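This report concerns only the one structure given below.
Note that one protein chain of the assembly has been removed; the remaining protein chains are unaltered in position.
We just call them A and B in the order they show up, numbering each chain from 1.
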Amino acid sequence: MSSPTMQPPPALIATLPGNHYVSDAVFAAEQERIFESTWICAVRSSELAAPGKFKKVQVGRESVLLVRGRDGLLRAFLNVCRHRGAQLCTEPEGQVRRNLRCPYHSWTYALDGKLVAAPNIGSLTDETGAGIDRYRYGLIPVALTEWLGYAWVCLSDTPPPFDDVVAETTRTLGDPDTINRYGIGGLDVGHREVYDVAANWKLIVENFMECYHCSSIHPELVGVLPEFAKGVAAQANTGRGAEFGPGVAGFTVDGAAGFDRLPGITDEQDRRYYAITVKPTVFINLVPDHIIFHRMYPMSPSRTIVECDWLYTADVVAAGRDVSHSVELFHRVNQQDFAACERTQPAMSSRAYRNGGVLVPVEHHIAEFHQWVVSRLGA
Amino acid sequence: MSSPTMQPPPALIATLPGNHYVSDAVFAAEQERIFESTWICAVRSSELAAPGKFKKVQVGRESVLLVRGRDGLLRAFLNVCRHRGAQLCTEPEGQVRRNLRCPYHSWTYALDGKLVAAPNIGSLTDETGAGIDRYRYGLIPVALTEWLGYAWVCLSDTPPPFDDVVAETTRTLGDPDTINRYGIGGLDVGHREVYDVAANWKLIVENFMECYHCSSIHPELVGVLPEFAKGVAAQANTGRGAEFGPGVAGFTVDGAAGFDRLPGITDEQDRRYYAITVKPTVFINLVPDHIIFHRMYPMSPSRTIVECDWLYTADVVAAGRDVSHSVELFHRVNQQDFAACERTQPAMSSRAYRNGGVLVPVEHHIAEFHQWVVSRLGA
Partner (left out) sequence: MSSPTMQPPPALIATLPGNHYVSDAVFAAEQERIFESTWICAVRSSELAAPGKFKKVQVGRESVLLVRGRDGLLRAFLNVCRHRGAQLCTEPEGQVRRNLRCPYHSWTYALDGKLVAAPNIGSLTDETGAGIDRYRYGLIPVALTEWLGYAWVCLSDTPPPFDDVVAETTRTLGDPDTINRYGIGGLDVGHREVYDVAANWKLIVENFMECYHCSSIHPELVGVLPEFAKGVAAQANTGRGAEFGPGVAGFTVDGAAGFDRLPGITDEQDRRYYAITVKPTVFINLVPDHIIFHRMYPMSPSRTIVECDWLYTADVVAAGRDVSHSVELFHRVNQQDFAACERTQPAMSSRAYRNGGVLVPVEHHIAEFHQWVVSRLGA
């Protein structure tokens, strides 16, 4: 997109052009070919532990309803009545006793999606004289898989293999077993924070992927991980992560001690911080005593909601122990990062960014993310 | 629009596809070919009883000014000065003494639209040396007819016959004389309510046309009209209407007695409720002692303002009798209906509604409305 004479020197790689961050057409293509076609992390499974518990989640442009069945299975459906299109659930979450009933005309669905009742529906027959197919007119199912204690959903009729998600996650860590040792699925949510960010989702991904900005905007994080002052991101070093500073006792805002290290991790994983990007919308930070798990909800080209969970052992959460020192550290990092992204968004429409900006060497791995986006959009 | 294999069984008819309820292009076509081409009910004539009284009404995308002339005639004009385009009237309603004067440059129009004065205008001549044609540069007239005590306007240069509006109205009732017996033109407005509904206007029409939802969301209405529990709409039964329940004394929220029945109606019309849809934007309910008259103002694909008049005899209104029992019944019905429509609007953009939903047999008459909309858009 830049002219030959404007090629940056090899040390500098071009970013995506600015219009990729502001165009409604690009965002619509991303909705269709990324958020509505790949696996999206939707809810913490434990939030929907009991039969009949449901939660409504935005996935791409769709409202998706996740509900625990009486058989103990978690399922996902499009949140739309098959009759005249009313939303079945308008509340963000709740619990039904037995079925999901549309309040408009009382079409009623079992928790597995089957249409079980509707006024006069008993007498309806199709052209063969048979009754209405109760699954054909049941709720439209959405593919669902559980991993790391979260339910991941995919709106595609032909979802890609979920193994690809797992493989991408473990690739950053080098060893496929590394992430399993943290036992993330068995942890509890100690704290959740929701951020409404006035920036394109890709700016947030790019920010998370590099540490060239760490020395400029993250004094607390660099205090705990002094090697971040050099600007090399943890995820650019396969398997190595970043080491706590000598005087640092725990991954907390003041470097004070945290909790006991998670039971499964190795000595090598102790006193280390790992960061993983699971495209398109998940970031995970691994530290010895807790996990920080981010999910993004892209709402418009210039607005993204980010939900961040701090996960601890069931013991820590059940005992009501004070998690504020560890929460405060990454909460500040998030606020610093999102302020930087919001400062960047307005310039994406400038002629100065028409051909994009540049990536310095410690940011070069971001180009892979750009290539992935472009290849998805061209698909 | 659905593929052959997705044909619903004959008992179920497809609705319009979801995009008809959300697309800006469809809404623009509806503005042009429906709201700006057909007769639209604009104001209660009695609101503009005195010469010089005016009211500003939104018709399609136009601001229309209705004004009573000194000759007693009601007229409608585009609310735009012919000179440089300032709106003549910015207040919703009011009264002028003699003329309509544009406050920007003082171009002044008689109440019949003629340009009667403007600074320096006396000396202006056209190419033949004649003075300016005071009607050619007068206010642009809009067709207007009065019926049922309301002024109906049509923005088209070639308005369709108004008789078609009358015929459509009386068709639902079977007998052309039925509506006349209520003497609607002579009634007074006892109460007016305005609703701002976050739903497409067609969802509101469809809702009004069927009673399949009555048992689910209208307990008070079904209390008065018990046959509505079966889901058959009053307007699907030509001429018959719906009968009050045995213990019901009047069309009130608690079934208590209303007022004396309107003088002109027959015994057959007593203790009965009739509902009429006058496309595109009017709903009328006839009960023995009052009339409920709805007008819609579609503002965007997902927003419609509904104005509802409760009409009683002049005696009832002049005596200040308590109309709250009858008002409260349909006010609750309106709130229940509009909540259902607002719950339906968000799903119109879902892939689940890409080919629309289905109409059950007691809703099949809604398909005529859909065909009418599609035929207007294709015109």
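Quick note on the criterion: a contact is a pair of C-beta atoms (placed from the backbone, for glycine too) under 8 Å apart; a residue touches a chain by one contact, two chains touch by 3 or more.
Keep in mind it's a predicted model, so treat the numbers as computed, not measured.
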{"item": "Contact with the hidden chain (one of A:Arg181, A:His213, A:Arg303 or A:His364)", "value": "A:His213"}
{"item": "Among B:Ser46, B:Ser63, B:Asn180 or B:Asn355, residue touching the chain not depicted", "value": "B:Ser63"}
{"item": "Touch residues of subunit B, complete complex, unshown partner", "value": "61-63, 78-87, 90, 103-106, 118-121, 124-127, 132, 137, 140, 155"}
{"item": "Positions on subunit A where the hidden chain makes contact", "value": "9-12, 15, 18, 206, 212-213, 215-217, 231, 340, 343-344, 346-353, 356-362"}
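Quick note on the criterion: only the chains that are shown with their structure count from here on.
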{"item": "Separation of subunit A from subunit B, taking each centre as the mean of its C-alpha atoms, in whole Å", "value": "47"}
